[in-house]
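One protein chain omitted, others in place.
Which chain is which? They are A, B, C and D, in the order written, and residues in each are numbered from 1.
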Amino acid sequence: MKLIGLIVVIATGLLLLWGVTDFPDWADPQSPASTHLSPHFLTESIEETAVPNVVTSVLGDYRGFDTMLETTVVFAAGIAVYTLLRRSRRKDLREKPEMIEEELPHQALIVKTICRLMAPFMQLYALYVIAHGHHSPGGGFQGGVILGASFILLAIGFDLKMVLKRMREKTTLVLGILGVLIFSGIGMVCVLLEKNFLDYSALSAILPATDIIMARSHGILGVEIGVALAVMANLVLIYVNLSSDGKYERGL
Amino acid sequence: MIWQFDLIILILVAITAIASINAKDLMSAAIIFGTFSFLMCLLWAEMGAVDVGFTEAAVGAGVSTIFFIAAVFRTTRRTKD
Amino acid sequence: MSNLQAPILLVTIPLLAAFFAALGGMLHRKISFPIALIAIILSFHQSIIVLLKVVNDGVINYRIGGWMPPFGIEYVVDHLNAMVLVVITFVSLISIIYSKLIVERELPDKIPQFYTLYLLLTTGLLGITITGDAFNLYVLLEISALATYALLALGKDRALISTFNYLILGTIGASLYLLGVGHLYIATGSLNMADLFRILPSLSGNSAVMVGFILIIVGVWIKMAFFPAHGWLPNAYTYAPSSSICLIAPLMTKVSVYIMIRIMFSVFSAEFTFANIAWQTAVVWCSVIAIIGGSLQALAQRDFRKMLTFLVVAEVGYMVGGVWLANEIGISGAILHILNDALMTLCLFLVAGILIFKTQRHQLMDFRGMFRKMPVTMGAFIIGALSMIGVPPTCGFFSKWYLIQGAIEAGRWEFMAALIFSSLVNAVLFFRIIEIGHFQHETDSHDHAEEKISEAPAIMLIPLVVVAIALVVIGLYTNDIVTNVIQHAVPVL
Amino acid sequence: MESVTSIKPLLAILTSIIVVVPILLSRKHPNVREGWSFLAGFVKLAIVGSMVPLVLKGTVIEYTMIEVVAGVALKFRVDAMGLLFALVSSTLWIVTTGYSIGYMRGLKEHSQTRYYCFFALALSGTIGVAFAANLFTLYLFYEILSLATFPLVTHHQDAEARASGRKYLTFILGSSIGLVLPAMLIIYNITGTLEFSNSGILSAGMSKGLMSVLFFMFIFGFAKAAVMPFHPWLPAAMVAPTPVSSLLHAVAVVKVGVFSIFRVVTGIFGIDNLRMFELGTALCWVAAFTILAGSLVALSQDSLKRRLAFSTIGQLSYIVLGAALLSKQGMTGGMLHILMHAFGKITLFFCAGAIFVATGHKYLSQMVGIGRRMPVTMTAFFIGSLSVIGFPPTGGFLSKWYLLLGTLEADQPLMMFILLSSTLLNAAYFLPIAYKAFFCSDEEAQFEQKIDEAPIWCVAPLVFTATVSVGLFFFPQPFLDLAKLAVQGFTGG
Partner (left out) sequence: MEFLLAKYNYWFYILIMMVGFYAMISKNNLVKKMIGVSIFQAAIILFYVSIGAKRGATIPIIEHGHDAVHHIDPTAYINPLPHVLMLTAIVVSVSTLGVALALISKIYAKYGTIEEDEINEQLTDV
């Protein structure tokens, strides 16, 4: 088995190596990838969407549909993990001996304190990352992940129960769904306003004092919030289920 | 973009990748994988993909590693290979 | 720009419904079924609109976000995917109605999650089919894959470990696809299929493009369980819950075949794809092995569902082989077989589901005396079986007809022989079951002589009967389907 | 040749499919149920009969249902040959229904409703083959017939029935899928059509090798014709209830086989082509071998039904020989033999059944002196034997006469010799039965002098068919006209 694996791996590697021979040189400004689509994004982004961070404008608008679906992927993963692992309390009769407990220094004061101190800052920073995604690196994903990570950090530092007190199971689920709904809902609003799906320029009809360009910019912000919510909630959902084996009782 | 720097990180990335799949303890494999992700994100940031690097720092080095650790805790650290 | 919203609606309606089904499920677990049902009916309706529109007016382009195609993501509906869309929504509709009772019994505490995943899977498959963007396809592939993993893993016995294997291989497949798209992107700078199709001919001989092609095709082969990457499928499908397998088994492999066809002819050109004869011959031989091996493996099974899964592997060989015959008739046959095989597989898995629902067992022997107890189910089973064997006027005969014509045209006698051989093996397979159902009365054995088994409830029977009738009707209207739809989908060679 | 469009052929086929519904509905009332069968039989005969005057005028009745594949439609065409065959089958259906009532009720058989349903379906298949306008339609109904007869053959549902059923399907389905289907597809690929035409659709420019391979694929593929070595299903299928054996294995199924061969020889290959490639002669030898071998094996059988079965194998090849001679008289003889042998052989089977109902005996050694107990039956048996042997004044003489003339016309004196010697063999295996039934010493006789016939429903049909066998000798019109008309079409003058 290992030998077959090795042969397959080497064959694939050689195939890829052969493919590389015709690649344009690394970081070549004249490569097709740099000359075909990207100039358009770079030059038109400001004019068409009023977003200086081109990654954000491409992510949120030009290829907004990809992003929406990718949010859906996270949602699907969250639901999948939840479906697989979550156990209803009634059925949970046969307990496994908890073998991890003594290994983990749950009561470490320093860890606790630092986590408690850091978490609010992380959350604040995450909000900044989401909101400032138009102008600097960052956006819905990064912000969402950091938000989620802050909760996970709390769960590691303290206890799962503490996190669950702040973010109940239902809240997590609803937030996760809400996030994707915000994104696709904005898309559907555009359809209802008789433009194409995710064509944020349609939003200028309902947002006060916005022209088509600014409508796009606002639309991107809206979907970023959706992305952040969905990513945050679903990562927390996955973590909680993974770490507690779906019992929601005790984390790591 | 300094290619020497680039190369060093690349070599480190490769080493951590190999180390991670060869670790005899799943927990250390997970931690080494975290290092691998972190180096990766450094590499990408250095290549100008700041957004990707940013995300990888949060997702790859952070959340993925924690997922691994959570799973290893819930199952076993033992591995035969 | 004219605002025909049907292409996007047919994808987003199930998607939104997935979210609402999850939300509604938190309020009351019975809400999610009607939501899902209505969404799929609407989606089915939209897909019919799209198909009619395409047949009457030609290709539909839909720009998402209103952006010009190479920059934004585009939906392209031509004859090929319009047909596949209808197949997907139809199968989804049939199996959601059918599986209502099964879900309530199999997964009583996970009903909302089931419908959410079900809708996500449908969305993923529809999106894969309709999209005109190579990367977008990857994302959708992952949505459907994740939903599939979750649905399959809910099964019994070995479901977990076989799903895990599927996950690994599925991820390899999807990653190879992504890598291949990367190769195309580095060579052309584009992700839009139509754009790629325009640029690629100028890059003939470029090794990056070649490798990209190989990676994508191999990735898709792994996804569709084509020989020799078929190992994951039988176990993964055998142990799946019967509520979800009726959606997964008929569609996953077919959609993968669709991707292959799309990549071969709409991203690359037929000249590029069929430039290398040796490579083409190798693929046809692989499909010959897939067909013969799949059929023989099916013959060795004692478990009805496992037998069906090996047949799925064999049928994949039909389609891949048909496409790689590299002539118009063969490709028409393969496309026709996407439609026919989806329905045939659906029909048989529906029967398997009913059998399990009523008896809790799924060995071949459990068909004992079934003709007496479930005449309607067995009647539908016979039609499905005949279609698999390829007896006219069921539709399975006609796709075989085209495939064999293609084989003759291409002079690939080995492929023709494999098709005939698999027909014969299928005849043995299914008549073995018919014989068991016909001959062995429950009264022969004393242990469960008193067991009362009657016909399945109407909510399961009606979908089955509809599919069985569809098998015959589609068979009779083959010519119309071919001339109105498939002929336009086949590239000019 | 002028043609008119009429829905009549379709109606004739549909009558016996539709009647399944009322039969199923009235399953609780046997008399009503059999009433429906009779009604359908008469309606069918009326429809078929109403076409006779038109066809005798040289008109062809056509009806196209739907085009299923480009150039291939589900199409019916009533010409003289098809009508001749349809007339025979629909007449005998009525007779057999009557006989079935006596036999099935006399033996208190189970599942009689199923029996009547599939019987009706089988008849549809037969008429469908008779009226098929192209090879595809013929193949379709050929397969329907195969499948519809499976439950009839295995009616008893015991171990023996299962073994025979397997053999039956293996030969019939295996050969049709494995040989006829590919041959048909290859022909479609070469010519682009499957329509029967009077001069054949294959052009003379084909290579001899391909032509011969295709030809023998058809001859052996239509295994219902029981040309050796594809004959073993026929004796095996004798486990079926006697009415089934009599109608299906003396008339419908086997005659469908030879009829199909006739069609392929004349409509696909064309007489001129076959003459040119000397394939007719080759077929003659195959047929001649089957004739002799079948007759010789028949001599050694003790089971009455098995002896009749082997006799059928031999007699079928007479018809094949008639086609193979490729001469006017020979073909007329072959066609007439379809009719004559049908009435003769069905009488014999009816007698065998009647004996079984009345006495429970199956073996010849148990039937010595049976004429004393069942004089009517055995007289009919004697007449039937004469007809099969070809002894005047029975219909069998006429067909054999034409066959002999055909051998002379085709300049095949050896074949004439074979025909004559097989006649002797026929006499050798039939006459002793009749002789021993009546003329034996009192010690030998196993029955008492008391007359004790089978129920009237059994006896009346066999008296009728025996009478017809004699009657056909004196009044062969309009069948002779039909046969001559058909042959005129093929030979073009």
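Things to note:
One rule holds for everything that comes next: a contact is a pair of C-beta atoms (placed from the backbone, for glycine too) under 8 Å apart; a residue touches a chain by one contact, two chains touch by 3 or more.
Since this is a predicted model, take the numbers as computed values, not measurements.
Across the entire complex, contacts from the unshown chain go to A, B, C. Along chain C, the points of touch with the absent chain fall at residues 135, 138-139, 142, 145-146, 149-150, 153, 158, 160-161, 163-164, 167-168, 171-172, 175, 178-179, 182, 185-186, 191.
The chain not shown here touches chain A at positions 1-2, 5-6, 8-10, 12-13, 16-17, 20, 23, 25-29, 31, 33-34, 37-39, 41-43, 45-46, 50, 52-55, 58-59, 63, 66-67, 70-71, 73-74, 76-78, 80-81, 84-85, 96, 135-137, 141, 231, 235, 238, 241-242, 245. Listed for chain B, the residues touching the missing chain in the whole complex are 1, 3, 6-7, 10-11, 13-14, 17-18, 20-21, 26, 29-30, 33, 36-37, 40, 43-44, 47-52, 55-56, 59-60, 63-64, 67-68, 70-72, 74-76, 79-81.
We take it that only the chains that are shown with their structure count from here on.
Looking at A-B and C-D side by side, the one with more C-beta contacts is C-D. A separation of 44 Å divides the Cα centre of chain C from that of chain D. For the pair chain A and chain C, the distance between mean C-alpha positions equals 30 Å.
Across the complex, chain A meets chain B through its residues 27, 53, 55-56, 100, 137-139, 141-142, 145-146, 148-149, 152, 156, 235, 238-239, 242-243, 245, 252. Those residues of chain B whose C-beta lies close enough to touch chain A in the complex are 1, 50-51, 54-55, 58-59, 62-63, 66-67, 69-71, 73-74. Listing the residues of chain A that touch chain C in their complex gives 15-16, 18-24, 31-38, 40-41, 61-66, 69-70, 72-73, 75-77, 79-80, 82-84, 88, 91, 170, 173-174, 177, 180-181, 184-185, 187-188, 191, 194-201.
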